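What you see is the complex with one protein chain gone and the rest in place.
Up next is chain A:
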Amino acid sequence: MRALALALLLMAAPAFSQEAPLGASTCLGCHSPVRADAAIPSLRGRDAAEVAAAMREFREGTRPATLMDRLAKGFTEAETQAIAAWITR
């Protein structure tokens, strides 16, 4: 009974319609969506296609990077696109 009520309650909560795709939540450890003065830029509100393109260039080694080239290689193109759509929203 309790479990069912719980399940219904949780399904009703709007927060769950926006679940982070694979790997995306850990990008926020560096790309703060709230710090305005950050050196590592916020990706919120950016163009999703641009973010996906940047990730592709990092992965292929054609975009200058101190770190992102090493991280971007852990994701496929499809995974990157899902992250880009979520993180820019």
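General remarks:
The rule is short, and it goes like this: a residue touches a chain if its C-beta (ideal position, glycine included) is under 8 Å from a C-beta of that chain, and two chains touch if they have at least 3 such contacts; residues count from 1.
Keep in mind that, in the parts below, contacts and distances are computed from a predicted model.
Looking at the choices "ATP-binding cassette domain-containing protein", "Polar amino acid ABC transporter, inner membrane subunit", "Chemotaxis response regulator CheY" or "Sulfide dehydrogenase (Flavocytochrome c), flavoprotein subunit", the name in the UniProt record of the chain not drawn here is "Sulfide dehydrogenase (Flavocytochrome c), flavoprotein subunit".
In the full complex, chain A makes contact with the omitted chain through residues 1-11, 13, 15-16, 19-20, 22-23, 25-32, 34-35, 38-40, 66-67, 70-75, 79.
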